[in-house]
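Every protein chain but one is kept in place in this view of the complex.
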Amino acid sequence: MQHIIGIFDNDDKVVDAIHLLKKQNIAIADVHAPFGSHHILRDLGKESRIPYGSVLSGAFAIIATFSFIYWTSVINYPLLIGGKPTFAFPSWVVTIYLMTILLTFVGTVIIFQMRTKMMFGNKAPIVHDESTDDKFIMIIEQTKDMTDQQVDKIKKLLVDQGALEVKMQDLQIA
Amino acid sequence: MDQKYTFSSKVKYRLAGLIVLGLLATIYGFISNPDKTWANLLLNNFYFLSLALGAMFFIAVQYVTESGWSAMFKRIPEAMAFYVLVAGAIAILLFFGMQSLYEWAEPGITETDKLIAHKSPYLNVPFFMVRLVVVFAVWLILLVIMRRNSLKEDLAGSLALFNKNKRLSMAFIFLFVISFSVATIDWIMTIDSHWYSTIFGLRAIISSIYYAVAVMILLSFFLKGKGLFKEMNISHRHEFSRYIFRLSIVWGYLWFVQYIIIWYANIPEATTYYVPRVSEPWSPLFYAELLINWTIPFVVMMSDDFARKKIVMISISIMLLIGFYIMLYLQIMPGSIGIKSFGLVDIGMFAGFAGVFLFIFFTFFAKAPAMPVNHPYLKESLSREL
Partner (left out) sequence: MINTLVRGTFTAREKSFRQVTDDIARPTYSNAAKWWYVAMGIATLMLLFGLWAIYTSIAVGLGTWGLNNSVAWGWDIINFVWWIGIGHAGTAFTIFLIVFRAKWAAIFNRTAEAMTVLAVACAGLFPALHLGRIWLIFFILPYPNTRGPLWVNFNSPLFWDVLAITTYLTLSLTLWYFGMLPDLATLRDRSKSKIAKAVYGFFSMGWVGSVKNWIRYEAMIKVLGGLAAPLVISVHSIVALDFAISVIPGWHTTILPPYFFVGAIFSGFAMVMTLTIFIRKLYNLQDYITIPHLESIARVLIFGSLVIGLAYLTEMFVAWYSGWEFEMFTFLKNRATGEYRTAFWIMVFCNALVPQLFWFRKIRTSIAWMLIISIIINIGMWYERFIIVVSSLSHTFLPATWTSYSPTIVDIGIYVGTFGIFFTGILLFLKYIPSIAINETKAFSKKSSH
């Protein structure tokens, strides 16, 4: 698929370009940035739903840990330790608390890995090898109903907004 | 921006009504049950004193941590802090009720109680009063100086005054932590005169700022309704709600630490404090205290988006104010009067104190522009976005 690539060296310019393109109803496929600029992210992305997954893992952790301690200490092998009742809830709090943090944490990381499909050794779909250094790469898909004039218009717009370089590139990105 | 609040006579009359109600309840209380009334005076006075000092602590924390977001609200805690004036007077009045509040103040107790005799170099009435006067003097002096600098800043707008207040804030935090620890140990912890806990002062310090922020939230919403603080937006609500959320964690942590150490070690000297509180008739309050002050705020405020809804913030803040009452009630009542009772007199007295607190707040709030016009962070605070 052909894409229009605009290379910028300043995120303010990118933000302005995004605003202009949005006004003209042109969809931006992606922006590669060397740091998480909140203005770019706010304009382009949806809010991540990862935190909901975290809450779920946390709830699971609380229930699972409590049930496990209850089963081991009260049902399976009730052992009196230091004169405390077998159902010694106050001191279980610490274990439950720690397990909640641990499992929520692990759950969040797993969900993140699943959502982003990030794994060790993945090949990076690099569009421009300075996008992790000091360049901002704007990618606009050339849809089928886009005429050449429109493409030229977008290119001109990007150049007007201060893009260092604008080019067409064949990319396989989702 | 330099709008002032006008303390209308309508509000004045309403608050005066509350104060009269409180006075009547107090007088009736002294006739029917003087012991309980002394305990109530202590409770309510400490309640609002905590809010006042917590407000001052909040200002100091803002200065020291160089937080900009809160600059526009600075006058709210500043005015709240002036309740210290009344609190001092009432605290000195408590001198006459000491014998019904504190076991150690009863004459002749040192001869029968060895432990109190050991503590008597610290726990005696003259030294108690000296400490009381000293801590109030410290708070009042710092409050008056900081307020004066703040008002001067409105006219002059020099960075020198800001830096002065910053240094005073450091001094205040330092002195406050010591003096408020001493004060809570003196006034509240010694009610159970045999018992001790090293964390007691710290809990009171954290509680003071926790509930003071709740009051600040309520007052800022109220004043916004009156046309002030137009610039208050979601980012300020966010910061306020984060304060409540984080402090609820700290509060719960300190509560748990004290409880588990005493529960686990199971030393009779320490457990005497908790035994009556976890058994009838106090136990419902014991669990309610934890639920209201920690569990509910913690769970409800967990989600950022939900926590900054106005209705959520207001209801949580009101709930916390009830929670604070329960907390102090549990700290004071079992040791001092030992009977659980709550009735119209208690409500009346609380209303009276609330009236005084608000009356003082509005009086001092109306004296100065609602926002510190020349505060260096004010611009940042006003134009803040999420």
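By letter and in written order, the chains are A and B; residue numbering begins at 1 in each of them.
As a working rule, a residue touches a chain if its C-beta (ideal position, glycine included) is under 8 Å from a C-beta of that chain, and two chains touch if they have at least 3 such contacts.
These figures come from a predicted structure and were not determined experimentally.
Engineer: In the complete assembly, which of A:Met1, A:Ala59 or A:Leu98 touches the absent chain?
Structural biologist: That would be A:Leu98, which touches the missing chain.
Engineer: If I consider the whole complex, including the chain that's not displayed, which of B:Thr198, B:Thr295 or B:Ser315 touches that chain?
Structural biologist: Checking each option in B:Thr198, B:Thr295 or B:Ser315, the one touching the absent chain turns out to be B:Thr198.
Engineer: Tell me which of A:Ile26, A:Ile40, A:Ile140 or A:Ile154 is the one touching the absent chain.
Structural biologist: A:Ile40
Engineer: Given that one chain is not shown, which residue among A:Met1, A:Ala59 or A:Ile81 touches it?
Structural biologist: Of the candidates A:Met1, A:Ala59 or A:Ile81, A:Ile81 is in touch with the missing chain.
Engineer: Give me the chain B residues in contact with the hidden chain, please.
Structural biologist: Contact residues on chain B toward the absent chain are 64-66, 68, 115, 118-119, 122, 159, 162, 174, 177-178, 181, 196-202, 246, 249, 253-254, 257-258, 260-262, 264-265, 267, 269, 376-377, 379-380, 383-385.
Engineer: Touching residues of chain A against the unshown chain: what are they?
Structural biologist: For chain A, the residues touching the absent chain are 9, 11-12, 15, 30-37, 39-41, 44-48, 50-51, 54, 68-69, 72-73, 76-77, 79, 81-82, 84, 88, 91-92, 94-95, 97-99, 101-102, 104-106, 108-109, 112, 115-116, 118-127, 129-134.
Following the convention adopted for this analysis, only the chains that are shown with their structure count from here on.
Engineer: Touching chain A in the complex: which residues of chain B?
Structural biologist: Interface residues on the chain B side: 256, 259-260, 263-264, 266, 302-303.
Engineer: Please give the residue numbers of chain A that touch chain B in the complex, ascending.
Structural biologist: Its residues touching chain B are 51, 55, 83, 90-91, 93-94.
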